[in-house]
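As you look at this complex, bear in mind that one protein chain is not there, while each of the others sits in place.
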Amino acid sequence: MSEAVVEVSGLCVDFAVTQKAFRKRRIEAVRSVDLALHPQELVALVGESGSGKTTIARTMAGLIQQSAGQITYRGVELDRHNRRMMHTFRKRRSIVFQNPYQSLNPRMRVESTLREALKVAGLVPKADVSAEIDRLLQSVGLPVSYRQKYPLALSGGERQRVAIARALAAQPDLLIADEITSALDVSVSAQIVNLLLDLKSAANFACLLITHDLALALAVADSIAIMKSGEIVERGTPNELRGSQEAYTRELLDLAAVSTGSAPPA
Amino acid sequence: MSTLQYDSTFEPAGERALTGTVRRYLRNWPGVVGACVIVLIALAAIIGPWFAPDPNHSDVLSRLAAPSGQHLLGTDDLGRDILARVLAGARVALVVSLVSSAIGIAFAMTLGVAAGYLGGIVDEILSRIFDVIVTFPMILLAVLIVVALGPSLTAVVIAIGVVVIPRYGRQFRVLTKSCVQREYVQAAIAQGYSPLRIVVRHVLPNILLPIAVIAAGNMGRLAVAEGSLSYLGAGVQAPNASWGNMISEGQSYLQQSPGIAVYPGIALCAIAIAFAFIGDALRDAFDLTE
Partner (left out) sequence: MSVPAESPAEGSSLVVEDLCVDYRIEANGRVQYVAALKHLSITVAPGTALGILGETGSGKSSLALAAMRLLPKTARCTGNIQLGDFDMLAMPTKRLQRVRGREIGLVMQDPLSALNPVRTVGAQIAETARFHDHSLSRRRSHQVAADMLESLGVPRERARSYPHQLSGGMQQRALIAAVMVAGPNFLIADEPTAALDKVTERQIVLLLRSLQRERHLGLLVISHDIGVVSTLCQEVAVIYRGELVEHGATSKVLTDPQHAYTQGLISAARRETDDRGHLVSFVGSAVEA
């Protein structure tokens, strides 16, 4: 496997929560997490709500500041001495979120959203932007005629596709998918995940998939990290985890088996 | 690769949504009545000067006259045509409502969006300033400003504009904060879009509509504020006409010529109620559930 494009080591994220009478309490949302992401690799971060997986996603997307630990991009440690590299990383990573009904600006047509993403990314010359918009739409399985549409006219799955197209406009090295299928029907989410699998090979990016659905992770991930209370309690390939003896992992496996109807209810 | 067919007849697309809004507004009869009233008042105020006599011209021979062919609403204690003065007052009321709204919203937008988007210490300071100004009784503050600037139409506009800034400022701040939480804005931030681009293209277009609806509803209150100021003598000064000072002058003549106070009073009520109806109808028509 090639060099890791993004590495995280000792990542800690704390939140200060104001309680009564101005006292503040520190909550450790993420405790010393290590991750490595390689091109074309799909790494799944699996956990329940409150496990810290969303916090990690947002920290890696630059929306939350980490309290401790390093993020390394292309072998370069990102800190205030490396502002230029941080800026490059910012441009070359994308995030797609969970709620399809909020993932797009309702006042902008699909074309405008993509045009803006391309403009900000600055990787395609102005003359080629229109053609690139068509290419992006096709690569996410949408007809070119959708350029004119407003988000209101699109279904949940279609909106997620446009959100992915927008994420691709930056030609990212890292795509973070934060529960992108949780709000979609099972049939639609299967298609979106397949799209992601095709795209990561074609566009050569690393994909960090955040999900509470272990069955999904087992089916498509190259490597899985199971999170609980801010820590990674187990990690491995799908096959390794299927045979795991860790108590929490087994609990999640049992739940997954019942919810997919594979196991008879107890 | 296809998706299960989505039945888009359930949701109107962008353009179709607008005609639905207009239709919903037209179904709200108070809103339609209110809109007609405002349009009529505005037209009358604009066209008035061509047909009505000079509002400040004193016809001393026909003081306190009853309505006649020459003076459709009669004359006041100085022989001035009441209708002409009511129309002049309408011009004042509308100008003040519109211009002070515009001034107030312009400043409120800058400050409120900055507070909402930047958060932190900027937000703390601006919020405290807004809170302090809001606690002052609106009219009292406006009077102080007018007196400091010297009573005139301009002073009234500035005073009301300033008083209104923190109120709209808080609205802008709250709307900005909730808009920034939405995923398309978070995605833009993560992607490294500049804050200016995010505010102008992603935040403002999505918050201006609720503000516009609130502003439309509020205009009536601003007209009443202008009326209060000139009633107190801290507004448009005699001999110029404003509904407020007409009511104040007309108080002494309620027995002989009630029209001097009553007609401007009716006009002020009409404008306030009309804008209130319009505000409600707009809110329902745009179906603002957020």
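Here are some notes:
Letters are used for the chains, namely A and B, taken in the order the chains are written, and counting of residues starts over at 1 for each.
Definition applied: contacts are C-beta pairs under 8 Å (C-beta built on N, C-alpha and C of every residue); 3 or more make two chains touch, one makes a residue touch a chain.
Not measured: the values here are computed from a predicted model.
The hidden chain makes contact, of the residues A:C12, A:L63, A:A215 or A:V233, with A:A215.
Per the touch definition above, the residue from A:T113, A:Q191 or A:T249 contacting the chain not shown is A:Q191. Within subunit A, the residues in touch with the undisplayed chain are 48-49, 156, 185-187, 189-191, 193-194, 197-198, 212, 215-216, 218-220, 251-252, 255-256, 258-262, 264-265.
Keep in mind that, in the parts below, only the chains that are shown with their structure count from here on.
In this assembly, the C-alpha centroid of subunit A lies 46 Å from the C-alpha centroid of subunit B.
Interface residues of subunit A facing subunit B in the complex, by the touch rule stated above, are 61-63, 87, 90-91, 93-99, 102-109, 116-117, 120-121, 141, 149-150, 152-155, 157-158, 163, 166-167, 170, 185, 187-188, 191, 194-195. In the complex of the two chains, the subunit B residues touching subunit A come out as 1, 3-4, 6, 8, 11-14, 17, 182-184, 186-187, 189-193, 197, 201-202, 205-206.
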